[in-house]
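Supplied in structure tokens, the structure appears directly below.
Missing here is one protein chain; the remaining ones are kept as they sit in the complex.
Right after this comes subunit A.
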Amino acid sequence: MYRRTLLAGLGAATAVSGAGLWRPAVAAAPLRIAIVAKSLGIGFFNAVHVGGDEAAKSIGGIEVIFTGPTNTAAENQIDVINALIAQHVDAIAISANDPDALVPACKRALQRGIKVVTYDSTVADGRLLYLADATDEQVGITCNKLASDACGGKGKVAIVSATVTSTNQNAWIAAMKKALPQTPGLDLIATVYGDDLSDKSYREATALLQKYPDLAVIIAPSTVGITASAKAVEDAGKTGKVFVTGLGLPSECAGAVAKGTIKSFAIWNPVDIGYAVVEISHALIKGTGAAGQSIDAGRLGKIAFDAQGNGTLGVPTIYDKSNIDAAAKLF
């Protein structure tokens, strides 16, 4: 009796370890999806992380690894990708700091069977799907409309961007220029670069105010840019004369909206982006999603991807005095 139990026990143990050898930790270990930020410490990406965790919880069996470099240099993001490859994660969702520099690292990840998805800012090659926040055209048209609203349809406009090489900033600026004929009163006179640093953005905005005394609107399609520009306008005593708009986080812009430096601005919901990328990554791991198909993204419904693997979350939401307070509490 005793001996039979022992044998049975041994057999069971062998079976378990044997299964373990063939398919390491199938049921027990969760799927690991890495969300890579452009840089840690940016509120937008923290909100993406929140959304990613929400999706992981609702799907179950998923561990979200939120990581990224401590500054927006492409080479540091390559190190992060290499580290994730070494950890054998199941999927990497990344907002790329450079469209070209990251391609080899992303391709290496794909070769190792890791599903690579880009969001917010993509790479030229080496990814399966790209979830854009909104189409570049939508962003361009929205920014022009916001600028036009701010100055009553007619005035000189300047752009304070992030870095010269930033993929999505450049695409949006190109879209703004293309959409300018729709808002004929706007006169785009300059584009400057604040490198996503508060002091440089502040200085560039101050220089714009000096150089163009009749400037009406500053458009800054980055959170650092929009807050630094608003501060520069405020400190120059031009609140109410020069308006700042663009893309930013409600929590960062709330102060400037209250003071009237920013009348309105736009942003898509980063929580939704994080939620969507985890759903999409999960679908790819399960083999149920591909370019050219629609992917079921939980509470967000289906997201369509074209044959090149590009999909869009949706048009940005516009925030002003009426709805900023509620949003500022969220992200």
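We take it that a residue touches a chain if its C-beta (ideal position, glycine included) is under 8 Å from a C-beta of that chain, and two chains touch if they have at least 3 such contacts; residues count from 1.
Just so we're on the same page, contacts and distances are computed from a predicted model.
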### Query
Which protein name, taken from UniProt, belongs to the chain you can't see among "Autoinducer 2 import system permease protein LsrC", "Hydrogenase maturation factor", "Fluoride-specific ion channel FluC" or "Lactate utilization protein B"?
"Autoinducer 2 import system permease protein LsrC"
### Summary
Among listed residues A:K211, A:K286, A:K302 or A:K321, the absent chain is touched only by A:K211
### Task
Write down which of A:Y202, A:F243, A:Y275 or A:Y319 is the residue touching the left-out chain.
A:Y202
### Task
Using the definition of touch stated at the top, determine which of A:V164, A:A304 or A:A326 touches the missing chain.
A:V164
### Task
Could I get the residues of subunit A that touch the absent chain, sorted low to high?
39-43, 46, 70-71, 164, 190, 192-193, 196-199, 202-204, 206-208, 210-211, 213, 224, 227-228, 231, 235-236, 251-252, 254-256, 258, 328
